[in-house]
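As you look at this complex, bear in mind that one protein chain is not there, while each of the others sits in place.
Each chain carries a letter (A, B and C) given by its place in the written order, and its residues are counted from 1.
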Amino acid sequence: MRIFEEMESEVRGYIRSFPALFDTAKGSEMFDEQGNRYIDFFAGAGTLNYGHNNPAVSEAMIEYIRHDGIIHGLDKATIAKKQFLQKFRETILAPRNLEYKVQFTGPTGTNAVETALKLARMVKKRSNIIAFTNSYHGLSMGSLAVTGNSFYRDESYGVRVNSAFVPFDGYFGDEINTIDYLRRLLEDQSSGIDLPAAIIVETVQGEGGIHVASDAWLKSLADICREFDILLIIDDIQMGNGRTGTFFSFERAGITPDMVTLSKSIGGGLPMSILLMRPELDQWKPGEHTGTFRGNNLAFVASAKLLEYWDTPDFANGVAAKSQRFEAGLSAIVNKYADTEMQLRGVGMVWGIEFNDPSFAGELSEEAFKRNLIIETAGANGQVIKCLAALTISEALIDEGLEIIDAAMQAVIEKRQQLRMGSLS
Amino acid sequence: MRIFEEMESEVRGYIRSFPALFDTAKGSEMFDEQGNRYIDFFAGAGTLNYGHNNPAVSEAMIEYIRHDGIIHGLDKATIAKKQFLQKFRETILAPRNLEYKVQFTGPTGTNAVETALKLARMVKKRSNIIAFTNSYHGLSMGSLAVTGNSFYRDESYGVRVNSAFVPFDGYFGDEINTIDYLRRLLEDQSSGIDLPAAIIVETVQGEGGIHVASDAWLKSLADICREFDILLIIDDIQMGNGRTGTFFSFERAGITPDMVTLSKSIGGGLPMSILLMRPELDQWKPGEHTGTFRGNNLAFVASAKLLEYWDTPDFANGVAAKSQRFEAGLSAIVNKYADTEMQLRGVGMVWGIEFNDPSFAGELSEEAFKRNLIIETAGANGQVIKCLAALTISEALIDEGLEIIDAAMQAVIEKRQQLRMGSLS
Amino acid sequence: MRIFEEMESEVRGYIRSFPALFDTAKGSEMFDEQGNRYIDFFAGAGTLNYGHNNPAVSEAMIEYIRHDGIIHGLDKATIAKKQFLQKFRETILAPRNLEYKVQFTGPTGTNAVETALKLARMVKKRSNIIAFTNSYHGLSMGSLAVTGNSFYRDESYGVRVNSAFVPFDGYFGDEINTIDYLRRLLEDQSSGIDLPAAIIVETVQGEGGIHVASDAWLKSLADICREFDILLIIDDIQMGNGRTGTFFSFERAGITPDMVTLSKSIGGGLPMSILLMRPELDQWKPGEHTGTFRGNNLAFVASAKLLEYWDTPDFANGVAAKSQRFEAGLSAIVNKYADTEMQLRGVGMVWGIEFNDPSFAGELSEEAFKRNLIIETAGANGQVIKCLAALTISEALIDEGLEIIDAAMQAVIEKRQQLRMGSLS
Partner (left out) sequence: MRIFEEMESEVRGYIRSFPALFDTAKGSEMFDEQGNRYIDFFAGAGTLNYGHNNPAVSEAMIEYIRHDGIIHGLDKATIAKKQFLQKFRETILAPRNLEYKVQFTGPTGTNAVETALKLARMVKKRSNIIAFTNSYHGLSMGSLAVTGNSFYRDESYGVRVNSAFVPFDGYFGDEINTIDYLRRLLEDQSSGIDLPAAIIVETVQGEGGIHVASDAWLKSLADICREFDILLIIDDIQMGNGRTGTFFSFERAGITPDMVTLSKSIGGGLPMSILLMRPELDQWKPGEHTGTFRGNNLAFVASAKLLEYWDTPDFANGVAAKSQRFEAGLSAIVNKYADTEMQLRGVGMVWGIEFNDPSFAGELSEEAFKRNLIIETAGANGQVIKCLAALTISEALIDEGLEIIDAAMQAVIEKRQQLRMGSLS
């Protein structure tokens, strides 16, 4: 591992949390150089909803490469892109009565967010964008301006221009409806919050610590956007692709956003991002926004293949069953260790436990890794354990993983007790 | 092709310039659905320096996929990443006495640029960045602030924060040394140009219209940066990876930048970007700058394989020979049509012809495509024909392509003569 | 009056609300060209707390001019400036145990605000400033970024950089303590609200519509600033100089801000602004912030003279009595016209009535002016009648003015009834 220390920037992170040299992976299992097996409750931060090296994808990719299919296409027309568009329309958009146009942006999430914000400002001719507390939309300068966590910004370089933050659902306790507060700010032309071009929101804040917006809150948000002529952008980069149980995370609320950003799992693990927009908003001039890797055709091949999961309701049904299994298992753990103050939150296949003692989550992740489970922390202080297993995970692996969490909980608690007794004696 | 019109955003560009439905590609040839063959003098805007579907890469990728190698790794340690780092050190850095640390950024060029600018500001605790006229560094908000072309910005959304533009080499005629002007601005604390954290520059401006900075100018620029304690960032996204004849484009000037951005061809057609930095500058905190696709392991596999081209001097020697062939061929065309005012510029395997009549270049590209040559325009008004063939192209294909350019020139000139005569009669 | 229409910019405002050609004024009475007398409940938007042409000031000014005293001094030392500093220390600072240093800024309020924000950012090395809903701090670009009302900003030119707005006391109903919300935002490093250099606040929002922060809220705000190492800036431009009953408006809350901006009445009607700062914050380099009119010596003469009002408690006692007279009189009106929905708010000598029907206030102001009372509207929609009489006004004039308000109320109500009946018939 020395070469990473010698050559890779100090910014490296996960190599520190999960110090193994990984070699191969399949479904929800990863294997290191020595052949040690790890259960993956992380799924590439939501990029591997369909598992590592999904066989159907591997097959399709190999075939495409063998065929000498176009790999890098900029925005030229290619067979692979055509097939992706057809499949996406047929399987995803049409059954949901959605008529979005598709923009292929640079290949990573922040490129889609930047594109959405730029288009929103251009169309609405307004500069302000509203985002929410604990939001995460990416780290390039445009996206960073709507990302809550100040860790990613530093006084020496960062400026916030034309963005404003308002409280997410539940941010100020259960009694206070934060949409009422938003309405007050919008109605009052003297609130300091200029009428925005758009509001950008995650229906479930993943990096922010697994905060689930209620259906009613999302509906009110959509209503308020329509009422004030504000574009609603759902950032579905982490929560789309079935993560919350439906393909789009906003389906549960019965709303239709003006724009949707998709990335992470849409390319089956390969870099790919798209922006969906209502056709009226598609006011770009040709070539006005570009990016070298907006035509990653290998990702189009993978994507078209994976969208087949959504051809029948079976896949969603399976996810629902696994969701319940997760919820039940984690609830049991929360109840078992009732002395440790923590809250379980989640929906679909995204679950988190927030610990009142922020350092608990990091220790738990560490103990879990010792027991060969990969599970990440989230939240501003890393105070949340985040379960983000692949949607294709088997029930057996879920159970095995939950048992490791249980054992790791026990281990952290015991270690802390010993520390406390040690400091007493 | 109807589905692209129906579903893809109006922003699509190259599909309009090159209206074919492409299927496969090999080396410097592309084939459309009907099996028509095209010669590629575009090379994915510099992403395919080693040709389409380079056999060595295809083989390595298939093997890696078959092996179930990690595809998406965030910044976990993987065998593929380790091998890339080793190969990059051994083949590229060590022989050139470079001791850069490597940061894996988001997978497209603009992510590397954003990372470089953020780090420069953080380390130097200064907000300003200087860029050059006709520069192109990407379109996310941070990069856009140092990109010259206002087409990509629109009054309704764009702000320029903390960046300043100064004239590139030769911008104001041959007599004026623009470095002297830069020195004047830096020495004068009242010039309005605040001492910058960094100066970012392309050694050859590709998108800007093939402007080649001289060795002396680049050396003076490096000197002035050292003298004023300014970081020098070479954006080698399009001009690195051998495009100008050496692996890094700045080698010809004998300078060592503080940071270098690499992307496009570094991943052999797959999305990948890295930032190189002098070790002292690596002041990041773990996880302080991240990105979902900073661990695109398939690209690492492709990259490590392609770096083998640089193991011996043969490759660079071959590029030099082809460079001369291009220069000679294009010079002949320029001389042949001496009535058409145009200038040839270039170095290595990047050549451009600027036409005094800006619309000529677009018509030439169109006529060339009718004859099955893919060649793009560049420059603020699309006034330049840009030859950016793969470095691996055969001499026969170069000649064939040049003949098409010749024929297309003839066709444009004739068409114009007919138009003129038509309007006279 | 035609010359104003011909030559003065369309931006002119009060000349439209109060269409008379004014000639002279004395105390709380103004006289137009024809000798018509008006009672002044506006006091130059709080600039004339000590009345028009206060005899003591007029005398001192004439004497100073006759003596050929320095009029314009930049920041040279002058006798007039020395006497102002001595008087200000002796009469204002020392008795209140305040040890502020004084910076003479440009002569109008926004210059003092810009200076305070710049110094706060420089000292704390943080870019963010927090301001409140409905705040008004001036219209030059730095101050405008912390002014709530979007009327003063326009999408075509304005950017908000490095400022964030949070709710003022009572902004979201009586049950919600907005300081708790502020605390939540500050504690959460992922709230999107970066730790600010300073919080700037008016203890009573005048332009914003007469919102009075409670003593407890102000105390909590001061506590939270200390706790999070944030500078507290009280913008006392309109509410200082006795407007709320004490010299500084924050005295009632028993807090000591880090900085205080003073302007308007401090110069007795002549342009003058100062910034007070705790000595540790005075980290300016000589000449680092300047302004042509920072040494308006005629204003220093006026100011020193007027500060004599504060030598004994008599003046404050008199203000307290008049405050009660205002409150009682306005309460009686509110009760008398109980069918008209309105709320009375205020403290000291600043009182406002907010009407649920926003256009009521403007009509009332118009009717009052017909009856020779000058009274302004405030609030984002001009929905508030603002009583801002001079502190030196006589009880007789208060009563006379209140009677006019009563009559004007009656007139507006009758007019509306007639309109309603008219539209019915």
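General remarks:
Here is the rule we go by: a contact is a pair of C-beta atoms (placed from the backbone, for glycine too) under 8 Å apart; a residue touches a chain by one contact, two chains touch by 3 or more.
Because the structure is predicted, anything quoted here is derived from the model rather than measured.
For the chain left out of this panel, the touching residue among B:Gln83, B:Thr133 or B:Ser394 is B:Thr133. Of the candidate positions C:Lys82, C:Arg226, C:Lys370 or C:Arg420, contact with the hidden chain is made by C:Lys82. Against the chain not shown here, subunit C presents residues 1, 3-4, 7-16, 18-26, 30, 33, 44-45, 47-48, 52-53, 58, 61-62, 65-79, 81-82, 85-86, 89, 101-104, 106-111, 114, 117-118, 120-122, 124-127, 138-143, 145, 151-152, 154, 156-159, 161-162, 197, 237, 263-264, 269-271, 275, 277, 282-293, 296, 298. For subunit B, the residues touching the chain absent from view are 125-128, 131-135, 146-151, 153, 155, 158-165, 167, 171-172, 176, 180-181, 184-185, 188-195, 208-209, 379-381.
In this section, only the chains that are shown with their structure count from here on.
Computed centre separation for the pair subunit B/subunit C is 57 angstrom, with centres defined by C-alpha atoms. Subunit A and subunit B, compared by their mean Cα positions, are separated by 31 Å. Residue positions of subunit B touching 2 or more other chains: 156, 159, 161.
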